[in-house]
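Note that one protein chain of the assembly has been removed; the remaining protein chains are unaltered in position.
Our next item is chain A:
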């Protein structure tokens, strides 16, 4: 009987002590770590797959063989409101579905990010006017990369921010060409947009960990976002027109959401 009472007491102790938790404030000064941002393209609740026919508004459907967009100026805001900006020259990325892994995710790896507890991520879609103003020589290696990826019209016109190539069908069209090449046009039209997304959990960037932010991009919202567009009515060929590129740029802002994060 005594042993039994003793074991019950021990048990209670173990339970109580296992529940205690005291976080000591850690000093993160000078510490940096890796952060992975995963871009995952989808259409509604479906994973995006090349060649698959997706339906949209106006009884139209489309399938794509190219899906690329530019992301730049990634910044992270920590729990105390401090903003970390990734080094300017490296802070531009081409997100190409063709480079996705077998789970359909495109990885962007940021190195030497300041260690902090991040609660918010911001990034731009496309290239801002400041970066364009640096001139062709000021673009570094990225100009070549963008050229190779077909994300540049000409230097004077500038970058394509989105590149969707494929075909569409509607009540009056069957397998017509679909090309959504939205971008700023020189300095005349500025279609650069920024989005800010709140992280569902705090991302802990540390020297010895490699947290991940899983971002879903819903391609359907590019056509049926804030503004619904019709391929038949001028949106099957989006290139340098001020109106159509502006509508697509605004819709692109709504595509992105953070699905979840991982702290390793």
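Assume contacts are C-beta pairs under 8 Å (C-beta built on N, C-alpha and C of every residue); 3 or more make two chains touch, one makes a residue touch a chain; residues count from 1.
As a working rule, contacts and distances are computed from a predicted model.
The protein name that UniProt records for the chain not on display, among "Spermidine/putrescine transport system permease protein", "NADH-quinone oxidoreductase subunit L", "Succinate dehydrogenase subunit D" or "Transporter", is "Transporter".
Note on the undisplayed chain: of the listed residues A:103, A:133, A:156 or A:172, the one touching it is A:103. Contact with the chain that does not appear here is found for just one residue of A:144, A:201, A:227 or A:243, A:201.
If you put the hidden chain back, the residue from A:32, A:61, A:237 or A:263 that touches it is A:263. The chain not shown here touches chain A at positions 1, 4, 7-8, 11, 14-15, 18-19, 21, 23, 38, 40, 42, 45-47, 101-105, 200-202, 204, 214, 216, 259-260, 262-264.
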